[in-house]
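What you see is the complex with one protein chain gone and the rest in place.
Going by the order they are written in, the chains are A and B; count residues from 1 in each one.
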Amino acid sequence: MLRIECPCCGPRDHDEFRYGGDASVKRPAHDDPDPEAWYRYVYIRTNPAGPHREFWQHVTGCRQWLVVERDTRNHAIAAVDFARKLPARKSTLRKSPA
Amino acid sequence: MSSNRKRLSVGARIIREQPVEFTFDGRKLAGYRGDTLASALLANGVTLVGRSFKYHRPRGIFSAGPEEPNALVTLGTAGRREPNLPATTLELADGMVVESQNRWPSLAFDMQSVNGLLAPFLSAGFYYKTFMGPTRRAWMFYEHFIRKAAGLGRAGTGVDPDHYEVRHAFADVAIVGGGPAGLSAARAAAAAGARVALIEQDFLLGGQLLAEPSDSAAAAWLRQAEAELEGFETITLMKRTTAFGSYDGNVLGLVEQRDPTNPQPNGETRQTVTMLRIRSIVFATGAIERPMVFSNNDRPGVMLASAARTYLNRFAVLPGKKIVVATTNDGAWRTAFDYAAAGAEVTVADLRPVPPAALAAEAGRLGVVVRAATRIVDLHGGHAVRRVTLNGPEGQSSAACDLVCISDGWSPTVHLTSHLGVKPVYRDDIDGFVPGVFSASQFGAGAMIGAYATVAAIEDGHRAGIEAAASCGKSAPVSAPSKLDLGETGSSVLREALPAGRAKAFVDFQMDVTTGDIELAHREGYESVEHLKRYTTLGMGTDQGKTSNFPALAAMAALRNATIPETGTTTFRPPYTPVAIGALAGRAIGHHFKPIRRTPMHDWHMANGAEMLEVGLWMRPYFYRQSGRDVNDAYVAEMRNVRQAAGLMDISTLGKIDVRGPDAAIFLDRVYANGFAKLAVGRARYGIMLRDDGIVFDDGTTTRLAENRFFMTTSTAKAADVLSRLEFLLDTAWPDLRVAVTSVSDEWAAMSVAGPNSRAILGAAFPALDVSDEALPHMGLLESEWEGRGLRILRLSYSGERAYEIYVGATAGEQLWSCLLEAGRLLALKPYGVEALGALRVEKGHVAGPEIDGRTTLDDLGLGRMAGKRSGFVGDVLRRRPALQAPNRQRLVGLECIEDGKRLRGGAILFLPDEKPHGHGRGRVTSVTFSPERGHYVGLALLAGDVAAEGSEVVAVYPMKAETVRARVVSPVFVDPQGERLHG
Partner (left out) sequence: MARYSAFSVFRNALSGQKNWQRAWRAAEPKSSYDVIVIGGGGHGLATAFYLAENHGIRDVAVLEKGYVGSGNVGRNTTVIRSNYLLDGNTQFYEFSMKLWEDMSQALNFNVMFSQRGQLVTAHSADQLDGFSHRANVMRLNGIDADILDREDVRRLVPYLDFSDTARFPIHGAIFQGRAGTARHDAVAWGYARAADSHGVDIIQNCEVTGFVRDGDRIVGVETTKGRIGAGKVGLAVAGHTSVLGAKAGLELPIESHVLQAFVTEPLKPLVDHVVAYGADHFYVSQSDKGGLVFGGNLDGYNSYAQRGNLGVVREVAEAAIALMPCISRVRLLRHWGGVMDMTPDASPIICPTPIEGLYLNGGWCYGGFKATPASGWCFAHTIATGKPHPLIAAYGLDRFRTGHTLDEAGAGPLAWLQ
């Protein structure tokens, strides 16, 4: 088992989590019309043999999406943080007035 | 006991007051508590125990531990039959029924030992070079016989009556191995303040100390150490427990055998698998002695020197009285001395030109004959050894003997560290591999890192225990361990060169791999260690080559004229010793394999004639037996009742998600392909979500409960995926949106009342509520309370009839269900199941799982207008890719069977009437139903857009039933195309 130190729940087995893949890919803004940007986001992965930033969701715990830094060569985990701290992509839409 | 003719009368660690009876191939034999099966067999003079894999050569007991390649037996009968167990690891218990294996008709006379005569032809990999003709499928003929000849034991075919458990455990420090290093490490780590798990595969602690005489200083040290450990409440002693694998995250897989000598009357767990999570690990796994390689070195009566010493000192068995000890190192001399002291006639053949003087002197004192620079080159005897041929400075000579003890040094047990990818490194001084670089929380101690002498192992374990505790922050002061110096004289080793004997010299005993096979592999270019293993099957046996890996590597190195590190190392895979699959499964067997999900109305369905169907772990009513004889009768009757009166359906399995926050409407606008921002409070809307790649993901309805609060439903199958997806978008893509999503799937029971009588039934069931069309129009919401629980009534239709979805607090589900049935009794309300539900939606042309198959787009499903000209929603950009817009894509159509007496079937392939039915066709039938309204079978299909004009004819081909049916392409909406009944 990988042991993921959930910042909310403490160290837990990885099978409490749902894997979300590469966290370094940048999701285009929701209204970005560029097909190339979406193609790259959905399909292209650097897939490194080495340190990898990746999403995990603590589904049977706090349900937070996390960003885990893990080495794909030996599965050693270097860091875990909430995904929510990532800077958001600017939307071109006006924000809700509420 | 008289049958124990090789047993000494005093000493050792068996309990003579507790005799134990067992059978071996039907023979009644006896031993003592504290015996292994192997020691008891030896005590009874049984030397022939098994047959080898390929040549069916007679084999005896070779070792005293899990490295045993030869003495494999089958234990138990019927459902308890367990093949391939090493006799050396089986704790003897009363009533054990043991059979030898891989022989026919009997162990002593095995027909297949004829393979030994064919051996010249059965060289390594011979099967790759032949069995290729005369015909193309010839292999299938040969394979039949080869398969029968291969294999070792026979598996049981009955049900295993025993139980297994899987448990989870935690500790600060795990110590693997209860020998001197492990015991010392456990004491030190516990004294430093750590919670310790000490894991020992044997039923006694002590490791190699158990090979020391039971009245020795070693035995006294061991007694004291055990007492000391028992004084720590923070140490969990796990005997009969094997650490079978080490895994990422400092997790050890352990399997514990129940104490077979102490059966519980009600049966109990036979084996327990523990997933032990620890903060640091001390590997104190010891070392395994290596055999010498010479002609016929596999005969019964050849034994590892340390094993022979164990049988003598631990089990009081003297398996031979005239013994030859062949060695390249000091350690085996101790066996010679102990056997001499026990009265045996002993010759030591040491390959080294000048064995240490101290050993020679002791040998002289005990009357042991010493032959320096001498090796065994051949061995004679069939079912038992009779004599050996020695070759030394004086030339060849013959020595009669009944036991041959061999030792070519030791291999540290690095398996567990190898599991984790720690590459073994070769150490010249000990001529063996030790683990390379440990991670920060892992430590090695004792023989496994090359500290072979007991005095060093104890000190080493002490150090490792302190370091392991410190790495988890426990560093209380620890007193020095008691010393034990057994005077081992170091590890001077001379590696044996390749043997010269004419007959077969075995490297891997179990797999029958000889030096000749290794030479052949080398000659043919299979030189890498992995090629060698795969070509010759070396190390592929149940012992995983514990005694053969190193000798094979050394042999290949000699052939390649290379050093051992140049030649390579091998990677060990878990498990360290084989683990029963049933133990790994634990209690997750039978009905407990996967959870069963039941709705709040489950008991009612069971009590009222529902035939249940499992859908993605949910138990759902398939149909109700009172509706018809079988499902085909019943679903049509249930459909008719919905269309003519009213039906009640349990829809609790739908995913339900609470979506709230100031930006909830914006959020839904982005996740659905159709718009939700303008949805009025109190209104519901059908919505479709796409994946990022533009393919349809899921559908459902979402209702606006309040300005900033929505109630979403998802399909049953996608409930979990949709929720995670929404959370993913909020956490990672749009953290600026102020929205929270929460699953409320289990909080609500849900049921649908559908049919022309549905409003009247609601009126009767909820007399206090206004359910008029004005108060509750199509796609309207009514929120209230019922019996103190929340109540939501949504006017939604899946069947095309006037219908209501009713949600109530889950605990009131069954009560409301019954209440509705009661209210609808006079209005012909009857429950219906998922088969009728599916049929109703096909008739109405609604898409579901068979159409939303992960490959279809909105446009494919005829729903493109839902997105209209919108943009900015998930999947919008990639759904515009050229292939997803191509005119020849398969689109949703309706199909009507136009041949009397025939029917459509889902999974039929569609062709044009004039084309040859070959290949993938123009499309396929996705869903079908008999339509009571139309009086014949109708179906939904995905059909290539360029051939799918309504009114045209297609042929539905179903080779699996040899059916070809003509059908007409029609609108997918078979009933009420104007949608009038929704309001009827």
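Just so we're on the same page, contacts are C-beta pairs under 8 Å (C-beta built on N, C-alpha and C of every residue); 3 or more make two chains touch, one makes a residue touch a chain.
Bear in mind that the values here come from a model prediction, so they are computed numbers and not experimental data.
Identify the residue among B:97, B:166, B:455 or B:744 that touches the chain left out of the display.
B:166
For the chain left out of this view, which of B:5, B:573 or B:825 touches it?
Residue touching the absent chain, from the options given: B:573.
Taking the entire complex into account, which one of B:853, B:933 or B:946 touches the absent chain?
Once the missing chain is taken into account, the touching residue is B:853.
For the chain left off this view, which of B:26, B:105, B:120 or B:935 is in contact with it?
That would be B:120, which touches the missing chain.
So which bits of chain A touch the chain we can't see?
1-2, 13-15, 18-22, 39-40, 42-49, 52, 54, 70, 72-75
Spell out the interface residues on chain B facing the chain that's missing from view.
Missing-chain contacts on chain B: residues 53, 76, 80-84, 120-121, 123, 126-133, 136-137, 139-140, 143, 146-148, 150-160, 162, 164, 166, 245, 247-249, 251, 253, 273, 275, 419-421, 516, 519-520, 523-526, 528, 530-531, 534-535, 537, 540-542, 544, 573-575, 578-582, 584-586, 588-594, 613-614, 691-695, 697, 721, 853-855, 878, 881-884, 905-909, 917-921, 924, 957-960.
Everything that follows uses one rule, which is that only the chains that are shown with their structure count from here on.
Which part of chain A faces chain B closely enough to touch in the complex?
1-3, 13-14, 18, 20, 23, 27-28, 30-35, 38-39, 41-42, 55, 57, 59, 63-65, 74-76, 82-84, 86, 88-89, 91, 93, 95-96, 98
Quick one: in the complex, what on chain B touches chain A?
247-251, 275, 277, 421, 439, 662-663, 665-666, 670, 692-693, 708, 720, 724, 727-728, 731-736, 738, 871-874, 877-878, 880-881
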